[in-house]
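The complex is shown incomplete by one protein chain, all other protein chains being positioned as in the whole.
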Amino acid sequence: MSLTDDLYRETILDHYHNPRNQGKIEDASAEVEGVNPLCGDELTLFLKLNDQGIVEDIKMNAHGCSINTASGSMMSEAVLGQSLEKAREIIESFKNMMLTKGEELPLDEELEDLEALRGVKKYPVRIKCALLPWNTLLEGLEAAEKKCCQHS
Amino acid sequence: MSLTDDLYRETILDHYHNPRNQGKIEDASAEVEGVNPLCGDELTLFLKLNDQGIVEDIKMNAHGCSINTASGSMMSEAVLGQSLEKAREIIESFKNMMLTKGEELPLDEELEDLEALRGVKKYPVRIKCALLPWNTLLEGLEAAEKKCCQHS
Amino acid sequence: MATILDKPETKEAMSSLNLEKIRRDFPILRREVDGKRLVYLDNAATSQKPLSVINKLSEYYQRYNANVHRGIHTLSEEATAMYEGTRETVRRFIDAKETCEIIFTRGTTEGINLVASTWGKQNVLPGDEIVLSPMEHHSNLVPWQVLAQEREAKLVFLELTAEGEIDMEAAAKLIGARTRIVAVTQMSNVLGTINPIKELAALAHKQGAIILVDGAQSVPHMQISVQEMDADFVAFSLHKMLGPTGVGVLWGKKDILKAMPPYMYGGDMIASVSRERSRYNELPWKFEAGTPNIGDVIASAAAFEYLSELGLENVREHEVEITRYALNRLREINGIAIYGPKDPQKRGGVISFNMKDIHPHDLGQILSDAGIAIRAGHHCCQPLMKDLQVMGTARASFYIYNTFEEVDMLLAALREADKVMGNVAYR
Partner (left out) sequence: MATILDKPETKEAMSSLNLEKIRRDFPILRREVDGKRLVYLDNAATSQKPLSVINKLSEYYQRYNANVHRGIHTLSEEATAMYEGTRETVRRFIDAKETCEIIFTRGTTEGINLVASTWGKQNVLPGDEIVLSPMEHHSNLVPWQVLAQEREAKLVFLELTAEGEIDMEAAAKLIGARTRIVAVTQMSNVLGTINPIKELAALAHKQGAIILVDGAQSVPHMQISVQEMDADFVAFSLHKMLGPTGVGVLWGKKDILKAMPPYMYGGDMIASVSRERSRYNELPWKFEAGTPNIGDVIASAAAFEYLSELGLENVREHEVEITRYALNRLREINGIAIYGPKDPQKRGGVISFNMKDIHPHDLGQILSDAGIAIRAGHHCCQPLMKDLQVMGTARASFYIYNTFEEVDMLLAALREADKVMGNVAYR
């Protein structure tokens, strides 16, 4: 069961069983939904940006598989407190890790947890599970940014 | 070239090169068109029945292959002067010959010429060529009969 | 039961089929996945193919590949004879009256779309009702949604009992004077439920409506007679019944097919064409535009023959028994939810389940690592998932080559999954 062990490493299972930042934000700057057409998994993401464009709060409402849930949980930790710009950078490096074939660049040290998801690459179908929260976040950031701009 | 020889026996070639009863009937009891969807061959058939329901005249306008032309030519000879009923019988026995598999019943002596077309059975696609005039005749007889009935 | 469980060898003897012999006919079953023997339990998605089908395909391309119908040369005549011969094989298999009622499609989905967009557009008017069951596959739902929107017609859904069977009392009321068509699956690809087509057909016909049967899951697994069940259309896919991918059959009653406009336009479906106008060909070719999937249709004949030789009643019996065994064993697991009828006689060899808290995707993945192929997700039945209040299910589905031992392996792997996921459902 080496592959399975790989995939369900401790980190993933930890985030899966105790997902961080679950819930809702009442006065969110953006609320977006994501759906994985292949399996029907859904996700609602709430974002709150402050005036400086910092991700002040992020919450999720997800019923997904372990990969999906853990990926979302890790993501929320990674971007909480980051600037819009930095958040987009993180998304970029994560998506890079999941989608590039061939040479493998390690993630920055502060994103170490996310390394656990690298094993998912062996299972092409499930890459979509891992990416769903991140693609939803991209949409959310855009929506939130628009809203902030309208405010100012 | 045995198969070819078979198929293009003298009788067929004779009818092909000198098709009988070609032309038009001005005061026809029925005029019908037949088409072979596979090859586009077309045929116009003219029929004249007399009061007793005898095929008094039959003419054809065809541009078909040798099988088609010869089959029509032989057909015209076979039904000319026959009663409606007898004509239908002849059609029936000819179609039987062309379509039944297995045991082969010889045709009546007076239809001997038509035996030449038996060889076509080896070429399933061309059975349609041989049958086109006959199916058109069936339609023609029906139309002519209707017209005669309306007269009386 | 216990003694039987202890001796896997004897269990196979319970089958109406000679499994050992059958398995030798399926080369893929000898495959290993990551060093484990393949256990293929995803038959409702697609079945595996016997050598006779694979060889027939290969033989076609090596011996007599040619385009059909219009060719006068030997290869084309041979290919045409085999292609049209398969139509007769299908006719016999489903007990249709005439070969001209057999239309070759790409699969069930195309068959249903064909009906919705030809018969449907001609016959469904504003205010009319289209009756579906809540367990329909997207392929027998979405085409009707679109037709209903275009025609301002209404979709009416039948009701299900707690065990996932159609509530026939409610059906007698829901199928009414405005009903134009009842479109329903003969066997659910999620619940396994076998629906009473004959009774539904009677209800439909009483109202002057017609009935379309989605036979994707039933035709591969049980003897059907389109005349017996008195259906108007039946659609199914060859790839789910030992045949190659890319072929399906739509059977329809001749009079109805005759009155329908064509579906696609092009070569082979015409009688004559001028610049401005065309006359269409006779049945069944009117509905087969363009070069058909000749090789796969011809190879399909071997699939029909394989099943006929086994005997559909034996196939069905084997599946009832393996399903009975699997249901019993699965029920041993704590915290498992199994959907559909409890009685294996009332269902096909499709078992959907959830092990509490473990997402079906995770189950599917862990089982795959053990060499066991099941399906996980919504099975193209999202509305039914909503009714069941789940995101998806795990689904094991059986066919003629599955053994009782493989059920045991499934069970062992499910327990392992439970451990891997850190769950405590099973003790």
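Order of writing sets the chain letters: A, B and C. Residues in each chain are counted from 1.
We take it that a contact is a pair of C-beta atoms (placed from the backbone, for glycine too) under 8 Å apart; a residue touches a chain by one contact, two chains touch by 3 or more.
This one's a predicted model, so the numbers in the text were calculated from it and none came from an experiment.
One chain is not displayed; in the complete assembly it touches the shown chains A, B, C. Contact with the undisplayed chain is limited, among C:87, C:180, C:318 or C:375, to C:375.
Across C:90, C:103, C:257 or C:294, the residue that sits in touch with the chain not pictured is C:294. As for the chain not pictured, it touches chain A at residues 35, 37-40, 123-126. Residues 27-28, 31, 33-34, 38, 40, 42, 45-46, 48-49, 53-54, 57-58, 61-67, 70-76, 106-110, 112-113, 116, 134, 137-143, 145-146, 155, 157, 237, 239, 244-247, 264-270, 272-278, 289-296, 361, 364-365, 367-368, 372-377, 380, 382-383, 386 of chain C touch the missing chain (whole complex, contact as defined above). Within chain B, the residues in touch with the undisplayed chain are 1, 3-5, 7-8, 13, 17, 38-42, 63-68, 123, 126, 129.
In this text, only the chains that are shown with their structure count from here on.
Centres computed as Cα averages put chain A at a distance of 38 Å from chain C.
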